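For this depiction, one protein chain was excluded, whereas all remaining protein chains were kept in their positions.
Moving on to subunit A:
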């Protein structure tokens, strides 16, 4: 039986739909975002690798998006298609099931990660295989399928170059599209030399040479594999057509060579009709790799005699998605097409890196998706892992308003916390105090002046580091604050307009340029 999300005041009157259960899958980290981020912030190699990669991709994306005069119309079409699909999900899922079945496929439904893993393990065993080749897939990462297969004595081989780097490096993915984005070529070479039995010891760190090594390493696996496991980028309800978008050809290998193909897909990945792909096949490649089109897109409908796998299984996965759907504000997170554009523009992601998010879904989309899939209490720090700058909203190809959902989830967390602890959280207390101060002009003026105390705190480095006070310590643990100015705006205004009250507070006392003259005590 699945875990049931405890009802909270925010959800009063709503059915408590089950979130992704604890214990299976990769949606929860071992530590909170601030704790994980504090460590990754000190990793200069990581920051260099990430900075270079995200700069590259931002430039490419901007260039190919600018080529299309109808980009905004495409985004709006994509958004509306997704909103419409989510509103008619039961009908479209049943239609998909009928279409896939009519074309010789078998459809399975999975309430959660555990059930999905069990279905896949049973299918692999029934096919008489003890190993599978895998196409990169977020859904199978989310449910920790590789670990479940391993526990059942089945070896899973990742075939996407980045997933291979992560798997061989005994590492975790840190980006939706480029899971090994935190590794540079020198590190990848080291991993290959250490982990690939058949690698040339003279291997260089040229990307072309590394790609060629991966080709040699996987070639025999592809040609002999009996079972493949994939995800899906899109499924067409009307026709039962599935689509996988990729670059290297590893996807095509897995989708066409084995006898049995098992596709694991979140229930939100639907589009109503084949024609709708004309929207998403323009939005996705340009937003993700910054290309006009990805090198390979494969589409298949059920089973085609003589071409590709002759047994096809589709596993439809809930794992908390229906809980997300039950939140009127948060459910747009389900519209995500996993392009990762929001990661590449996010100043927080660029500095903290993907691992800090704890979930397979990092970055801005992860900050709204993971807490909703697990229940807010299991990923409570993620909605705060954002500067709310809005860059993610600007680039989202389906216009998901990530900043608004972040704010909504913060409110939900605060209220859930207050209800469960019967006392307000530290944040809520601080906010209540702030509101009291702000309600009265005299109190506000005094408070602003007292802010100058901050100058004492920061005089050594010019910025304020960790402040050992409740709430403030949480905030300042991962952020440097600028020192407050010597004079508040209100004091300056009063001084400039001498007739106005309140009385100026000796503006010249601590004159301009005093900063530099303050030596260490």
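What we mean here is this: a residue touches a chain if its C-beta (ideal position, glycine included) is under 8 Å from a C-beta of that chain, and two chains touch if they have at least 3 such contacts; residues count from 1.
The rule is simple: contacts and distances are computed from a predicted model.
Chemist: For the chain that is missing from this picture, which UniProt protein name fits: "histidine kinase", "Aspartyl/glutamyl-tRNA(Asn/Gln) amidotransferase subunit C", "L-lactate dehydrogenase complex protein LldG" or "Branched-chain amino acid ABC transporter permease"?
Modeler: "L-lactate dehydrogenase complex protein LldG"
Chemist: Kindly state which of the options A:45, A:80, A:204 or A:473 is in contact with the chain not pictured.
Modeler: Checking each option in A:45, A:80, A:204 or A:473, the one touching the absent chain turns out to be A:80.
Chemist: With respect to the chain omitted from the figure, which of A:36, A:96 or A:110 is a touching residue?
Modeler: Final answer for the missing-chain contact: A:110.
Chemist: For the full complex, which residue in A:120, A:139, A:228 or A:325 touches the chain that was left out?
Modeler: The single option touching the absent chain is A:325.
Chemist: Just to verify: which one of A:66, A:94, A:126 or A:446 makes contact with the chain not shown?
Modeler: Looking across A:66, A:94, A:126 or A:446, the contact with the absent chain belongs to A:94.
Chemist: Using the definition of touch stated at the top, determine which of A:279, A:314, A:406 or A:494 touches the missing chain.
Modeler: Residue touching the chain left out of view: A:279.
Chemist: Touching the missing chain, which residues of subunit A?
Modeler: Those residues of subunit A that touch the unshown chain are 13-15, 17-18, 49, 52-54, 56-57, 69-70, 73-74, 76-77, 80-81, 83-84, 86-87, 89-90, 93-94, 103, 108-111, 115, 159-162, 165, 178, 180-181, 184-185, 188, 207-208, 210-212, 214-215, 218-219, 222-223, 236, 239-241, 247-250, 252-253, 255-257, 267, 272, 274-275, 277-279, 281-282, 289, 291-301, 304-308, 316, 318, 322-323, 325-328, 331.
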